[in-house]
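All protein chains but one are shown in place.
Lettered A, B, C, D and E in written order, each chain numbered from 1.
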Amino acid sequence: MRPSGRAADQMRTISIETGFTRHAEGSVLVSFGDTKVLCTASVEERVPPFMRGKGEGWVTGEYSMLPRATHTRGSREAAKGKQSGRTQEIQRLIGRSLRSVTDLRKLGERQITLDCDVLQADGGTRTAAISGAWVALRLAVQGLMKSGAIKDDPLTRKIAAVSCGICNGTPVLDLDYAEDSSADADANFVLIEGGHIAEVQATAEGSTYDEEQLLRLLRLARTGCDEIFRAQAAAVAGA
Amino acid sequence: MRPSGRAADQMRTISIETGFTRHAEGSVLVSFGDTKVLCTASVEERVPPFMRGKGEGWVTGEYSMLPRATHTRGSREAAKGKQSGRTQEIQRLIGRSLRSVTDLRKLGERQITLDCDVLQADGGTRTAAISGAWVALRLAVQGLMKSGAIKDDPLTRKIAAVSCGICNGTPVLDLDYAEDSSADADANFVLIEGGHIAEVQATAEGSTYDEEQLLRLLRLARTGCDEIFRAQAAAVAGA
Amino acid sequence: MRPSGRAADQMRTISIETGFTRHAEGSVLVSFGDTKVLCTASVEERVPPFMRGKGEGWVTGEYSMLPRATHTRGSREAAKGKQSGRTQEIQRLIGRSLRSVTDLRKLGERQITLDCDVLQADGGTRTAAISGAWVALRLAVQGLMKSGAIKDDPLTRKIAAVSCGICNGTPVLDLDYAEDSSADADANFVLIEGGHIAEVQATAEGSTYDEEQLLRLLRLARTGCDEIFRAQAAAVAGA
Amino acid sequence: MRPSGRAADQMRTISIETGFTRHAEGSVLVSFGDTKVLCTASVEERVPPFMRGKGEGWVTGEYSMLPRATHTRGSREAAKGKQSGRTQEIQRLIGRSLRSVTDLRKLGERQITLDCDVLQADGGTRTAAISGAWVALRLAVQGLMKSGAIKDDPLTRKIAAVSCGICNGTPVLDLDYAEDSSADADANFVLIEGGHIAEVQATAEGSTYDEEQLLRLLRLARTGCDEIFRAQAAAVAGA
Amino acid sequence: MRPSGRAADQMRTISIETGFTRHAEGSVLVSFGDTKVLCTASVEERVPPFMRGKGEGWVTGEYSMLPRATHTRGSREAAKGKQSGRTQEIQRLIGRSLRSVTDLRKLGERQITLDCDVLQADGGTRTAAISGAWVALRLAVQGLMKSGAIKDDPLTRKIAAVSCGICNGTPVLDLDYAEDSSADADANFVLIEGGHIAEVQATAEGSTYDEEQLLRLLRLARTGCDEIFRAQAAAVAGA
Partner (left out) sequence: MRPSGRAADQMRTISIETGFTRHAEGSVLVSFGDTKVLCTASVEERVPPFMRGKGEGWVTGEYSMLPRATHTRGSREAAKGKQSGRTQEIQRLIGRSLRSVTDLRKLGERQITLDCDVLQADGGTRTAAISGAWVALRLAVQGLMKSGAIKDDPLTRKIAAVSCGICNGTPVLDLDYAEDSSADADANFVLIEGGHIAEVQATAEGSTYDEEQLLRLLRLARTGCDEIFRAQAAAVAGA
């Protein structure tokens, strides 16, 4: 029995609200249950130095948690003067994941930054962030296509992410905080619509796991991401 | 005629939504028109080093703007490794304002931190932050009283803040971004229910102003703060 | 009775010594009683990035306190690796104040930096800094006019600043440290010769104050600034 | 055909030289072909603040690359004033991996830090680091047991890591730099002697991959780690 | 012929003004010609962590140059967020020099910090700083002895410093900026009254020098320091 009463392969309620803020080219409030992340896509007509003059664009991600998104207040990274290793790891994952489904040549020499700010945390913030950021990116790209800045769609496949883990010996889908903090092993899967894997990060916490368990987690992740893909499609259609 | 069509002494629509996030002891989403600030109050059973052993508490504020709260994306302070002078100035103002209506002895040796994170900016973010933070603080204090941790209410007067300015020669109340960026002079007033002033910060931008104009701005601020006090009362009552 | 024995509307002895150091284009040691600030104006033939190509100049201020300018030694900001919020707040105020009396177009594409380093502190360091910095700026501008680099004087009005406060219920002018640390409310006024206000920053410390008290403080400030304007004129004339 | 002429399931020559430096409680120079990492284990009789008073120890890792370990010189992180996201990600992985095979209670309240400094890089520096760090840790623990500081061995299973990837459509083992920089997908596996998985990090670079390919990479990793386990055993035996 | 018209073994005018600022336990404005350094000694009744519990005191130095102490404005180290290598090198030299003539056991568990802030620079700022700091330290120690905090004088020998260099082939004493910036070799000597050497730092800039030239520079330094010792004695006597 899971703390939330969910079945082992049951996602929390997914909600993707578009247009949550006004200024960004794409703006989404994504919720996986009580985990709520504001994802905005900002288009800038310049690329970072290492990409200049290549005729290609760039997609990058930034991530932060509001100090009181969590049970106890965390100190503000801007006040401490540096981003934690965890923050940087997540930022790199967000950017890498979204780039894996973007044709940077078709994007042209411009950068899209996905800012993922966690307003409330209950486990799975990075996977919610990736899933929501794709919708924000999609909306920003649609704006660029509508205005004629881009001709060919650089973004033809959806990408989504979900965490799975082994809790009390049972593989379960979409861990909330109660499960995440006590799981024997947990894994984040970033999957692409149509069956391919963009990224797997699987870590044994308490005990270790074997090949069969890794595969069972991957299959749970497929179930979860299929549900996220549907929610993404509905959000884009409704925007 | 103001860009928004408002009368010179007309506030934007004020909204104070309590319980916007779950974990904080007080959590409020305050909106002054399109300016939206998430204010949370976090109670910690310790005080900063300079207050230890005095039998008193401490109230402090932190402020940040999400990178894309604004028309163009600003860089993330955590990534730059330091908070701007503007951020620090606003944080100090928030803390000072709330301490001016808090009896720190009655609070006991604990700290309440008011985190004010701007989700969307359209002028007046610091004044909305102070006005919303008071509600979050009030809710946190009520929780402490309810649990018996505090006996006597340390927070007996409301505090609110609003910006006023001289636009095209006319003193107006509650500047939005369009007015704020072109005002000849602007001023932030932090007022206490009952007629007292906690803080005045008045700056000439384009031209300078005189004593009479300062007083007219102060009177506009009184009008605005009276409306905010009513919204605060309603929010606390409805929480 | 004030700790110093001064009348309520009495300034401390003001001294403005020009040519205190040799290299700067303007160099002034300003004293308000025991508060001593070295203000230098440095002309550079370039402007900051955000001002490039506008055909205008820039005026900015920097502020620091020597570690042992105060009763007890403060740690050095360069050693701590960052400037405090207080320092940044004061720097911003100095620059904003001096720009409010400078015609940046007439200055041409060059920057003048006013470095205000407090050698000894006894209250009112920021107001002494602004008052002295104007003289250093004036001297630097005169040098530019003399050399033919500037044709029309970009600096036609004096600016001065003074602190006032309510001590033991009485509004008093030009607070020293003993008064500043125990005042119920204190305010910094930056005034322009001829009657206009550039900036008001009024804060209630212990108790709060009302409109009438704010006006009484403003009138004291006018008295004080008139005396500073005379001292500035004499210093420039004697340079 | 691989650039190095190796078979798809062939490791580079593994060398683990113990006692490379004198002062550390464990010191190892590990080479996977031209990748050379100096791993030292330092025992300190204190634990980090978050572990104090629990009666348990702590194992952590630090990682750095000498500026000219690579083809072109990289700037020194100490000079830049911060560690890159990549460095922090690797440090966290090293620590997490070694803790997954250490019984922290048996270690007692002491910390062992594994410093992994890359002297020369040719792909796979993080996996060589983990594999070498285990030997350094093993030697430090043996010293503690020999001196009587520890009674029960806290380290009963070996851990090793290796990178695998899909190059030109073929899954291959132990990527060198030429392969790493052009692989379609690459994965780092941290495996525990006896068949369990501690960590999988698999990323699609150019294209994406599917479940079957992930499993083939895992099987290659098993082959590689078995060889590393033998080299670790020989190194410890010969120390 | 030297740019200043001085003889090869002629010092600039030395002036040591005590009591330049009020708050510090020792305060001195030292001038070597146009080089002016404010040296203050601050006594604190605590020692740094590495000295705790030894029953000994500590003497340390800090150094800074005001931004416009020099011909062209330098940026402020506090604004850049770090102290330059040059600043740190000089700070270490000041502390080491003064400790070499202080009996730390007799000082008791307290720290004296010598802050050396260069108000105006014309070569030789570090040597003026050391020479002036000794007087500030002497005055602070006298205060501690007078108050009974210290019984036995921990400071029985004077220390002074001076720069020498080879300019146009001629060894000269007490380089000003014009000489310092064009010298073939320059050296800083820290000498102790009575004939001993505390520190020699001799560097070839343009060309190199030999043993004989090093000795000639040392003899010039003796001449200069004898003059400084007399000025120090006079300043202490007159304080």
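The rule is short, and it goes like this: a contact is a pair of C-beta atoms (placed from the backbone, for glycine too) under 8 Å apart; a residue touches a chain by one contact, two chains touch by 3 or more.
Small disclaimer: the values here were computed from a predicted structure and weren't measured.
Student: Which of the chains on display does the removed chain touch in the whole complex?
Tutor: Result for the missing chain's touching partners among shown chains: D, E.
Student: Return the single residue from D:54, D:68 or D:105 that touches the missing chain.
Tutor: The one listed residue touching the chain not shown is D:68.
Student: Looking beyond the chains shown, say which of E:178, E:200 or E:233 touches the absent one.
Tutor: Of all options in E:178, E:200 or E:233, contact with the hidden chain holds for E:200.
Student: Pick from D:82, D:157 or D:222: which residue touches the chain that isn't shown?
Tutor: Reading the full complex, the residue touching the unseen chain is D:82.
Student: Across the whole complex, list the residues on chain E that are touched by the chain not included here.
Tutor: 82, 84-86, 88-89, 91-92, 96, 100, 187, 192, 195-204, 207-211, 214-215, 218
Student: Touching the hidden chain in the full complex, which residues of chain D are there? Just list them.
Tutor: Residues in contact with the chain left out: 21-24, 27, 34, 36, 38, 40, 42, 44, 62, 64, 66-71, 73, 76-79, 81-83, 87, 113, 115, 117, 119-120.
By our rule, only the chains that are shown with their structure count from here on.
Student: Quick check for the class: compute each chain's Cα centroid; which one is farthest from the centroid of chain E?
Tutor: Taking each chain's C-alpha mean as its centre, the farthest from chain E is A.
Student: When the centre of a chain is set as the mean of its C-alpha atoms, what distance in Å lies between chain A and chain E?
Tutor: 59
Student: Specify, in ascending order, the residues of chain D that touch 2 or more different other chains.
Tutor: 82
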